[in-house]
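The complex appears here without one of its protein chains, the remainder shown in place.
For reference, chains read A and B in written order, and residue numbers begin at 1 within each chain.
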């Protein structure tokens, strides 16, 4: 981070006489548990800012940024939003999670300012939950669940599925709703059972007992959860001797939690890009390296990428609109159909400021080693009524 | 003696005037000199005043610690959301609402009242069972109540949206609205505390057995104070919802339970002034520390404390206050005019405390 800050300070010094700078307001968590998710994505956004500044800036102006800490708190989030507006933000970037980002994004919306969620994957993080100028840089949770459903059937021959839902947060329900929509649509498949648990349950022994009571072990277990609950569930499922292929959403990407289940095999997640250096697209690996140069470490999970993508898309829209005005930038963003980015094409429409369709890389863990096994794009976009369910 | 009694009563009623004046002064200062973010801090603090004062109406008078008030907040907040949201958005996100509620689109003020009334009603029903217990068993039962409300609201898909947030609440709560409700809550708290029921309840707090022997029906007074408390707590929930703009059951769980109790205890659980001062001082300290985290420029140098140290320091500050003043900052005393001043005679200069 220090290097980035220095670089931008240098950049700002280098063109002191240029027209007024463009200001991006980051109302994100710099402390509390969300910090671990917000910082990598915000860093990625800053890498893109640095690149743009180095190429002469946006509309001929340099981009600088101001930051306010939401402290992983809803009230503080609303204040952080107002604070960056007070400090002259032209566009606002808010926390990864809908709940913690929305209070700030609503303040931006009230000013008619464009706001982007760093990596929210709930359909509400956009028009439906904030307003017409709000966007998200990530791919909807339901797309991830649907991707896993179609891929596991096509490439792993999955016929029977078991749905294990962690009811703690909305993201998990989004993943499972995508799976529930896609899996039964495929011929010859069946969901043979389902169960729920909570992320902080000390033990999921009775849920596992229920899976073991099935006449046949299911081909796949769609686990809709996040770390730490997901890691704990995987450990307990494997400890009970269940060997089904376990699927999850992007939330459990990263190798940092694999110690929880040494030598794990048969576990697959969809991601927007691979952090393991084996992504088929060279731009992804190039980004990983600039990230390492800026922070001293490679990204810990694929959740850094949406930060880079959103800034890239926003800057393109500003360039095309020729202004920073919220309404004209929004109109340009909504014209993007399959807009190429380093992490795949992105589309926004007047109804949905989110990706309901995206190419995902499938990362599979084998003997404790994650690697890209495949890539998959769902055969049809997830419809809005499934997303809003 | 009659005159002493009368002047004591007048002195007791001076407390809400002093406290309201204090809050008004703060709001005016912020309006004159503050920016948007500071105005919001003021509004947020005043919503907390409503909450902690309502908590005090029950906890301060009865001496029973309640962990359940965040549950009443949730009930008030969701009720206000059901009544004020646009019917189209309810049809989309909360499809199982009954038809009359689905079509309702009330103005915000009656909706806040309705939130309070529903919370008061639930307080009556839950209190009727829970308040048969006393001491720590009652406290645990209030906690169980909170957990029940939280579990139900986190999973009742079609009615509360479950873990998915309820969105689109009009954000009308600024510092003036919050000030109005804070003054109303303070007045109500003072009126209740000085009513026959309030005095009887405080007698039970001091000595349950003696009060019972004097013919005081503890259960009835506790229930009454919980209902009044529940009303304002419900309103504070509605205000919180309409100040954030997004509702999630998670906002009304352990975090807010503990911070509101901490403000009450640090200020001094024994008095209304303590409840208000606890909120003001802790909120001020939090705001100062948050600003210190962002850094202050002194001359050419920029000083900042590391991110996340605010939480650690506020915890340490609370512990220190409790060690130095275990009965809270006000130690049970009220801000009020001295009865002597009102009587113009120093003959009965007995110091009066609550």
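The definition used in the following text is that a contact is a pair of C-beta atoms (placed from the backbone, for glycine too) under 8 Å apart; a residue touches a chain by one contact, two chains touch by 3 or more.
Following the convention adopted for this analysis, contacts and distances are computed from a predicted model.
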UniProt protein name of the chain not shown, from "S-adenosyl methyltransferase", "Lactate utilization protein", "Amino acid/amide ABC transporter membrane protein 1, HAAT family" or "Nitrate reductase subunit beta": "Amino acid/amide ABC transporter membrane protein 1, HAAT family"
Among B:109, B:258 or B:341, the residue in touch with the chain that has been omitted: B:258
Touching residue (missing chain; options B:6, B:304 or B:319): B:319
Identified contact with the non-displayed chain, of B:5, B:86, B:132 or B:220: B:132
Absent-chain contact - pick from A:51, A:111 or A:195: A:195
Absent-chain interface as seen on subunit B, which is shown: 65, 129-130, 132-134, 136-137, 140-141, 143-145, 147-148, 151-152, 154-155, 209, 254, 258, 261-262, 265-266, 269, 306, 308-309, 311-312, 314-316, 318-319, 322-323, 326-328
Interface with the unshown chain - residue positions in subunit A: 31-37, 72, 167, 194-196, 198, 200-203, 205-207, 209-210, 212-213, 227-228, 231-232, 235-236, 238-241, 254-262, 297, 300-301
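Quick note on the criterion: only the chains that are shown with their structure count from here on.
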Distance from the mean Cα position of subunit B to that of subunit A, given in whole angstrom: 37
Contacting residues of subunit A [partner subunit B, same complex]: 30-32, 35, 68-69, 71, 74-76, 78-79, 82-83, 85-86, 98-99, 102-103, 106, 110, 122, 124, 128-130, 167-170, 173, 388
Contact footprint of subunit A on subunit B as seen in their complex: 35-37, 40-41, 44, 92-93, 154-155, 162-165, 167-168, 171, 243-246, 248, 250-251, 290, 293-294, 307-308, 310-311
